[in-house]
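With one protein chain withheld, the remaining protein chains of the complex are depicted in position.
Moving on to chain A:
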Amino acid sequence: MSRSNSQIRRREPRDQSPADSSSDELAAGSDHDEAERRRASWTLQKGFTPQRPQKSGRSYSDSESSDELAVDAGEYWRSSRKRNDHRSPSPITRTSSQDGSQRGLNTPQDDDISGPDTQAHDADEWTGRASTPVPPPPPSKPDHLNYKEKFVLRGHLRGVSQVQFSPDCTMIASAGADAAVKIWDTASGRLIHTFEGHLAGVSTLAWAPDGEWIATGSDDKTIRLWNVNTLKAHTKIFDGHHNYIYQIAFAPKGNILVSGSYDEAVFMWDVRRAQVMRSLPAHSDPVAGIDVVHDGTLIASCALDGLIRIWDTHSGQCLRTLVMEDNPPATCVKFSPNGKYVLAWTLDGCVRMWNYVESRVLKTFQGHVNNKYSLSGAFGLYGPSDTKFNVPLCFAVSGSEDGAILFWDIVSKKVLQRLDAHQYAVLSVHTGNLKGKRMVVSCGLDKTIRVFEETGENDAEGDGDSTPVPEARAQNDTPIHDAEGDNAMTDADADVSAVPSTTETPAETPVEEDVTMT
């Protein structure tokens, strides 16, 4: 793991509740100014951390309900006075952990902590926030994710370039440098079929929206379609690009396929006729990323020339061009689920989320290593779906060239989870939802495909906090899932009786099935 990564990881805990950050600090590295700041945070946290288990229930503290009448009058008065003092514009400031600590010890530091509004925190996240625990909003927003490895799918003879869940998530399709396209059963991890026919490595694949066909683009300059139900290849081959196919995407109705190629063009194909419908005079370098928005009206393309272009599907005209000033090669682009933003991977080690209407970067996600390969990722949802948040909880996920998979919170840009999953670069990550279970699948240069499943809160308590040994790289035979110490507490106030996270539970080696298929 690179240095920069571990630093960012270590920086995260301080943004969380005092209890779990301290657990991490104990085991953290030796960087000098890091240590300085840590010491500062320590002195602050020491005071009230032990109070945590004793705090009275959260039922009244984070809701302004009539329950409050039931508590001791003195306490109520104190907390309500504080409430008035701060006049925070958002109702989100008060949380159980905060209240618990404040009630125990009403120090001036506490005022500093709960004073600023949550929104204000975002601005000075990297500086002022370092020593202060952030009060999570009342419907507490999970501060980490807990994906656990479920399967390791083996079978590709060379690196696997892309994986994707089928639209109903029951199958996984993978494409590899060995020119093979494989489909796997998501529930069992079994290999269903291997499609062979491409004459060179396959770089990209896309499921048709009806889930019946897979399209694959290869270095043999062709795009082929494979039927998942009949397990046969389509008789028509999409032939027209003059160079390797880099990435392809289906329009939501499945009637149009968009492809980007090393020949610097973007082709829109009429899928029914297997003919080029329109060629977009796109870029001056290989077109690495293609995506189509959910209603099919826009196409996004990005290329190694660093430009991200937004096209009108109907007219074939370029509507916007997005670019960072030093033109880092852009290797992948994805529309957000609602189509208002695009996520773009660039070889300067950043994933940026753009508001393409205003041509403005909204968020920059960092922490992964990306300076050589075209990595691709996805959006995903997390947190309880029934709870109402200001904005739905959403993460962006990407692989990293050091073998990790990173999940970032869209709003705070924090790393929610870091899975040290693969041995070498993780080329593609995709999210899905099988019968209510949130899943992630990844593939990489180590020839494996790995399937992860989001695990519940209870499991998380058990194996959430292993000793933070970031350097312990998961070797691909025995995947260690959790080399991560960040997720000590699942949820700041999900469980009042939670063991203080300073007590360390040994890392469990998860039960995993290692499915090998040839």
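One rule holds in what follows: a contact is a pair of C-beta atoms (placed from the backbone, for glycine too) under 8 Å apart; a residue touches a chain by one contact, two chains touch by 3 or more; residues count from 1.
Throughout what follows, contacts and distances are computed from a predicted model.
Among the names given as "Eukaryotic translation initiation factor 3 subunit F", "N(6)-L-threonylcarbamoyladenine synthase", "DNA-directed RNA polymerases I and III subunit RPAC2" or "Anaphase-promoting complex subunit 4 WD40 domain-containing protein", UniProt records the absent chain under the name "Anaphase-promoting complex subunit 4 WD40 domain-containing protein". One of A:Gly217, A:Gly296 or A:Gly367 touches the chain omitted from the figure, and that residue is A:Gly296.
For the chain left out of this panel, the touching residue among A:Asp185, A:Asp270 or A:Asp285 is A:Asp270. Interface note: of A:Gln162, A:Thr186, A:Ser259 or A:Thr313, the residue touching the hidden chain in the full complex is A:Thr313. The set of chain A residues touching the chain not shown comprises 119, 122-126, 208, 210, 213, 225, 234-236, 251, 253-256, 270-274, 277, 293-298, 309-310, 312-315, 317-323, 336-341, 353, 355-357, 359, 361-364, 379, 381, 390-392, 394, 410-411, 413.
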